[in-house]
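One structure, pasted below without further comment.
Here the complex is missing a single protein chain, while all its other protein chains stay put.
Chains here go by letter, A and B, matching the order in which they are written, and residues are numbered from 1 within each.
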Amino acid sequence: MAQQGGRQGVVHGTVAAGYEAVRGEFEAAVASEPADHSAQLAAYVHGERVVDLWTGPDTDGDTLFAVYSSTKGAAFLATALLLQDGVLDPDRAVADYWPEFGAAGKAAVTLRQLLSHQAGVIGLADGRFSTAELADDAVLAARLAGQPPFWQPGAAFGYHALVIGALVGEVVRRATGQRLAEVYEERIRAPYEIDLFLGLPEEHEHRFRTSLPMQPTPRQQAALDALPRGPHSLASIAFNRPSDLVEWPNHRKVRALGQASGGGVGSARGLARMYAAAGSDVDGLPPLLKPETLAEVARAHSVGRDLVTGIHQAFALGFQAICHTQYPYLGAGTFGHDGAAGSQAFADPRDGFSYAYTRRRHAFPGGPAPENERLVRAVHRAVTGAV
Amino acid sequence: MAQQGGRQGVVHGTVAAGYEAVRGEFEAAVASEPADHSAQLAAYVHGERVVDLWTGPDTDGDTLFAVYSSTKGAAFLATALLLQDGVLDPDRAVADYWPEFGAAGKAAVTLRQLLSHQAGVIGLADGRFSTAELADDAVLAARLAGQPPFWQPGAAFGYHALVIGALVGEVVRRATGQRLAEVYEERIRAPYEIDLFLGLPEEHEHRFRTSLPMQPTPRQQAALDALPRGPHSLASIAFNRPSDLVEWPNHRKVRALGQASGGGVGSARGLARMYAAAGSDVDGLPPLLKPETLAEVARAHSVGRDLVTGIHQAFALGFQAICHTQYPYLGAGTFGHDGAAGSQAFADPRDGFSYAYTRRRHAFPGGPAPENERLVRAVHRAVTGAV
Partner (left out) sequence: MAQQGGRQGVVHGTVAAGYEAVRGEFEAAVASEPADHSAQLAAYVHGERVVDLWTGPDTDGDTLFAVYSSTKGAAFLATALLLQDGVLDPDRAVADYWPEFGAAGKAAVTLRQLLSHQAGVIGLADGRFSTAELADDAVLAARLAGQPPFWQPGAAFGYHALVIGALVGEVVRRATGQRLAEVYEERIRAPYEIDLFLGLPEEHEHRFRTSLPMQPTPRQQAALDALPRGPHSLASIAFNRPSDLVEWPNHRKVRALGQASGGGVGSARGLARMYAAAGSDVDGLPPLLKPETLAEVARAHSVGRDLVTGIHQAFALGFQAICHTQYPYLGAGTFGHDGAAGSQAFADPRDGFSYAYTRRRHAFPGGPAPENERLVRAVHRAVTGAV
């Protein structure tokens, strides 16, 4: 397939009047990347798309990437609807919905604690999940239910990187009979026409571009190599090491299942539209969440040094509350989720905008790519006039 | 009005025998400030004043400055008396005293959580307070009661910079029929003759000197400018930005109302005497607090990274527990409060002393002025002989 539009590093797409500086910042970010860099940037303000940019070979605004943990945004937005409906009560014990989960010292763990990464059920105590198992939330939930927690539930928190969607999803399944991906599809993706899939239909496969591995510089590689690794460390358990997470979404089966922690496939357009719909009218459709739901699911429940990643982190009800960490200038109540290839996506309802950035090749050092710092700031400036 | 006593940078006042080094340290601190620097330093040991120093044009030991958040020391000492009397129960829900506060997910917030900055009600969700509104705790309380919290109450804490006094004050008003400022006036300021006012009477106005703005160096200004700001960030909400807090206490109405979070006016003499009276006989008057009350209100309830300020902080029941943060060498159970112009004031009951420092011009970067580090250490050394 040929590049749509030509030379390397060229930026395509449009911005609304007043957002020219965002385009400039995106161009500058692209210029410092290798020639094959593929990425997308989108933003909505009060329900209108104001930024719609992309770059890279075989890439346009409709291209779909593996968004890894940015998938969680979709999963927890669906969960928020069930909280809003009263179908789920965050202060009930998980074991009330899912009795098997109550084993081994977890009987009192609430759904609120589970959603905010306090439960301590981060991965397999013995062995590792296979690529196929890792794609199937039902398998993950069944294998994890009976395990003791890796820390005292409620006393600390740590990123349940690959399994939080399975655990919350099992609660959803017990309460509703539906998979989390089905709730998302029926109530969010289909009616709002959002280009982010938990379970990619065959007919959209032609728009998917495989995930590509990080290309660290020698200095970056040395930094990665210097990190001491252990086969049974908390991080190895949480990230199911050793397993090739770069190749994982490149399997059709993984994409088909739409695992709720990281199996989603979408575009920046899709992510930005989803977060716009969370709290704003979009194309005449009403906001998904009422203000009080928005306030509750977005507020920080777990703040501090994450036991798994070792970094300063803030989790709301499933979402990352990034206004308490990387982006203190964003509006209070900003919520979203980054992803392992470098994506970042969030809603800032108080400032009235949503942001999404995706990229194809994994960025050093993992998690939100460094270029998000300049891009988020540029969008925020354009929206608010802040300096 | 002419300077009392002459040349710039001259230090006036007295120290008791054994406190000469404190005077030297104050002189050294003054020497590094601009010519118009006005400041006061006072300390009590076991109920006796041992340090009484001042410097600057139009300034003497009886001069009154805006003490900003050092006001909270007075407000929470009055609150401590009500806790001691059993009029307030720290473990009751705030909503038991003040039903309107129970709205929007705050029904279970206890007075203990509110006092230790865990409630998450830091400012207006929509819009900003006017200068006049900000001066009136009754207005603040009424506007904030129904709001959802900005984080999950009890799960984290952040500095309720401008409103904690209003929120606690409303509890006091519901429980006693009195304003917090009235409780302070009747039970503390008047009987103990303390030169710190929540509501400055007209007859003391001649002693007040207006607050002056920070004069950052170009390098300091650059550091301030580099901080990314957002109109709806947690910090902007908590500090009611944009609003001119330097000019705020320069309005007579603000001084007259004595807003409990930051509207107090006083001298270092007054602050040091108040903290001396908290736990010691002063001029034959009994200590305000019993040892068990002193232990309870001074002990840390919230420790860690403050969600609003982003700095490592420790709060007791309203007071800052600075022995856990800036001053780990001070006695366990040290409690006090700094202020935005640079003031610092506290009691260290275990070492038997109190300390107060005030200044007229706001110090870079805000909060306790850097010179407190050397001054606190000098007083502590003189009192304890520690090196």
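What we mean here is this: a contact is a pair of C-beta atoms (placed from the backbone, for glycine too) under 8 Å apart; a residue touches a chain by one contact, two chains touch by 3 or more.
Note that the coordinates shown come from a computational prediction; the quantities given were computed from them, not determined experimentally.
Peer 1: Using the document's definition of touch, tell me which of A:51, A:234 or A:347 contacts the absent chain.
Peer 2: A:234
Peer 1: So which of A:87, A:155, A:223 or A:285 would be touching the chain we can't see?
Peer 2: Checking each option in A:87, A:155, A:223 or A:285, the one touching the absent chain turns out to be A:155.
Peer 1: Identify the residues of chain A touching the omitted chain, counting contacts across the whole complex.
Peer 2: Here the touching residues of chain A are 104-105, 120, 148-152, 155-156, 228-235, 237, 304-305, 307, 310.
Peer 1: Where does chain B touch the missing chain, residue by residue?
Peer 2: So the residues of chain B touching the unseen chain are 116, 292, 295-296, 299-304, 312, 323-324, 328-333, 348, 350-351, 377, 380, 384, 386-387.
Basically, only the chains that are shown with their structure count from here on.
Peer 1: Could you give the separation in Å between the centres of chain A and chain B, each centre being the mean of its C-alpha atoms?
Peer 2: That pair's centroid distance is 42 Å.
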